[in-house]
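Shown next, in structure tokens, is the structure this report addresses.
Note that this complex is displayed minus one protein chain, with the remaining chains in position.
Coming up: subunit A.
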Amino acid sequence: MADLDAEQKGTAQTMAARLWDSRWLLAAGIVAVLAVYALAGISAYVVLASLLLLLAAAILPATGARQSTGSGAAIEAIGLQRLSGEYLAAAVADPLIIFDRAATIVHANAAAFAAFGGIAPGMSLSLKFRAPEMQTLLDGVLSGDVASDVVDYMEKLPVERAYRVSVSSVGHATDLYVLVFKDQSETRRIDRMRADFIANASHELRTPLASIAGFIETLRGPARNDAAARDQFLQIMQSQTGRMARLIDDLLSLSRLEMKPYLKPGTEVNLRQTVDSVIDSLGPLASENAVAIERHYADGPLHVPGDRDELFQVFENLLENACKYGQSGGRVVVSIAHSDAGSEPGIDVTIRDFGPGIPEEHIPRITERFYRVDVETSRTQKGTGLGLSIVKHILTRHNARLSIKSEVGNGAAFSVHLPTH
């Protein structure tokens, strides 16, 4: 009831406002009516005419008022029409691709370039996204059967990614369509990570755990009063728990890397400075193993796009391996050089040792998880079998390549090729 009252009051107010707005017109009308009255002298008509005039004044200006609010909306529409689709696409954080009726890419935003690479306007969309579900998605919307559709799309290589892809036509009769990729990788990867972690960890932790359990049993039983044996066993147990701790650290850092599939663009890494700090941090290990580290750096700036912490870990793992497994060579050479060979210019960082080298049949496989050339040496050197697979993972994310050259007896060279753009 109160609402109705308020509404009626509002209507009355607008009526009054309209009457005030049209006061000059009204006054002129009344003057005209009076003039007619003076001339003709018919009173009944006069009252009727004045009433009509009042009514008209109260209702008619409504159109004028409507026009003034309408002009505000018109300004907004013009602003939106002037807004370039390109700007709008660039403002979207998810990869977005606009394509035409022939499935040819018309425009792709920066996020799409970063995520998929190798796409350019004029390229055929169905040639780039070949997965069967994407083909049916595109066919469906292009044939006009459906106006919009959503599908889950997985990419396994080079890094695993999952997207929820939605496609829809743009506006009316523009013959343009838009494809938006919503990244679902993280949720999927958390699930997988859990499964992987448990599988790997349980497998690799079982050996040290079994050995610790065995020693505890011995210490509580036969060796209860044997001081010398107790000390020796505790020593072994300590080294085994250390191994488990390292393993968990490595597994965690590998899992963390797998969580974020590609890099934030725009950060630069100073290789000279990064490699120098790696060498400094491994100084104690090198002197402990009696290995001399030599540096051969190219002149000029040595910058590559990438993540400093991750590249630090790459060189740390490689140099650590060189110091441990190439110990017998007595020296390790770290060199940084520009390389323009091949299709993309970049910088090569090579870490070369002069140890026993790696037999040819193992070279293609040493970046696999838990692959060890020689299980015994790996154990004594406190290796976890994950170092190189972490290296490989980080390098994949940097679009970089790891090449390994080695001859038995002549040491090994691990070369990282980092593209400069």
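To be clear about the criterion, a residue touches a chain if its C-beta (ideal position, glycine included) is under 8 Å from a C-beta of that chain, and two chains touch if they have at least 3 such contacts; residues count from 1.
We adopt the following convention: contacts and distances are computed from a predicted model.
Visitor: UniProt protein name for the omitted subunit, picking from "Cephalosporin-C deacetylase", "ABC-type quaternary amine transporter", "Betaine-aldehyde dehydrogenase" or "Phosphate-specific transport system accessory protein PhoU"?
Guide: For the chain not displayed, UniProt's protein name is "Phosphate-specific transport system accessory protein PhoU".
Visitor: Specify the residue from the set A:A27, A:A199 or A:L285 that touches the hidden chain.
Guide: Touching the chain that is not displayed is residue A:A199.
Visitor: Using the touch definition from the top, which of A:A131, A:L176, A:I236 or A:A298 touches the missing chain?
Guide: A:A131
Visitor: Tell me which stretches of subunit A touch the chain missing from the display.
Guide: Missing-chain contacts on subunit A: residues 102-103, 118-120, 122-124, 126-132, 134-135, 156-158, 199, 203, 342-343, 360-365, 368-371, 374-376.
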